[in-house]
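I have a structure here, written as structure tokens, and I will follow up with some questions on it.
A single protein chain has been removed from this complex, and every other one stays in its place.
Right, chain A next:
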Amino acid sequence: MAAPTVSPPVWTPDQPIVQLIDVHKSFGSFEVLKGVSFDVKKGEVICIIGPSGSGKSTLIRCINALVPVSSGTIRVENIEVADPKLDKLALRRKVGMVFQQYNLFPHKTALQNVMMAPIHVLGQDKREVEERARDLLKKVRLSGKEGSYPGELSGGQQQRVAIARSLAMRPDVMLFDEVTAALDPETVKEVLVTIRELAEEGMTCLLVTHEMNFARDIADHIYFTDRGVIVEHGPPATFFTAASDPRTREFLSQVL
């Protein structure tokens, strides 16, 4: 009676928490990603930089299955993201995402924005969630703004609510898609401080960013993408000082 059962491979923390192997993505005839591979270990902070249109945002959106890949393998813990039978909801409970345009729900207050997903998606107790949501808003320094609607908050405040909203799901990995690109220069800092604290607490973070100094400070590893491939990567110390590829050098000379 010993029918062979195929159990999903068990993920252990010493394995990569996010793994991409030869990921391709085309929109129609336009190939945005031309074979991207990398590993992210638990607790690592990864920054993806590169010129506009190099496929950075598409790459990060593939990881939580907002964009389906054309070919290749993406693994988050033991979930096969490219599997046609993927349980998207299970994946997205593990992976939080913050967007460039905040995308808060405009008809809900800051507190309700943070509380909605844990209550309706995870079915958690409302009072317990509210307590946690207040703590999260305090953590992103927005105590007192619980009852404000997104339209009443500044860009930086909205983005911090969005981070709290994502954290309320207790994700294992956080994706940040150019989260400071739409902000005023003076509010960029408050958002970066929040992300830095998160990274210091050991959250696994993948950031697409144009903030080079921030990337240098915070990242364990930096990937430079151009035209759908990873041109160069390395820890910040070597990446910023000893870039070997001419495209990387040209990009860095323009932005630094």
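Note that in this section contacts are C-beta pairs under 8 Å (C-beta built on N, C-alpha and C of every residue); 3 or more make two chains touch, one makes a residue touch a chain; residues count from 1.
Operating definition for what follows: contacts and distances are computed from a predicted model.
Chosen from "Acetolactate synthase small subunit", "Autoinducer 2 import system permease protein LsrC", "Amino acid ABC transporter" or "DNA polymerase-3 subunit epsilon", the protein name that UniProt gives for the omitted chain reads "Amino acid ABC transporter". The chain omitted from view is touched by exactly one of A:G50, A:G96, A:G156 or A:G228, namely A:G96.
Looking at A:V121, A:V193, A:A237 or A:V255, the residue that reaches the missing chain in the full complex is A:V121. Within the complete assembly, A:R165 is the residue of A:R75, A:R132, A:R165 or A:H221 that touches the hidden chain.
When the omitted chain is restored, the residue from A:L66, A:L86 or A:L252 that touches it is A:L66.
Seen across the whole complex, the unshown chain contacts chain A at 64, 66, 88-89, 92-93, 95-97, 99, 101, 103-107, 116-117, 120-121, 151, 162, 165-166, 169.
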